[in-house]
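A single protein chain has been omitted from the complex, and every remaining protein chain is retained in its original position.
Moving on to chain A:
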């Protein structure tokens, strides 16, 4: 599955029969234990719904967090 994650193309190898959730992507990137805020095609996906949100080809995903700032 081809996605755009944080502005860059990312290819996710998946079993064709399996549906890939947003949480699967987060796990794949090694961000499981991080505070991840996600936006898919400019729509925010609540943190509690990451596992239920099924990704589609060419979706644009933003994974953001809090960093130091004034």
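As a working rule, a residue touches a chain if its C-beta (ideal position, glycine included) is under 8 Å from a C-beta of that chain, and two chains touch if they have at least 3 such contacts; residues count from 1.
Assume contacts and distances are computed from a predicted model.
K.L.:
Just to verify: the chain that's not displayed, which of "Thiazole synthase", "Sigma-B regulation protein RsbU (Phosphoserine phosphatase)", "Methylaspartate mutase subunit S" or "Pyridine nucleotide-disulphide oxidoreductase" does UniProt list as its protein name?
P.N.:
So, among "Thiazole synthase", "Sigma-B regulation protein RsbU (Phosphoserine phosphatase)", "Methylaspartate mutase subunit S" or "Pyridine nucleotide-disulphide oxidoreductase", the name matching the hidden chain's UniProt entry is "Thiazole synthase".
K.L.:
Determine and list the chain A residues touching the chain excluded from the picture.
P.N.:
Against the left-out chain, chain A lists 5-7, 10, 29-31, 34-37, 39, 42, 44, 46-47, 62-70.
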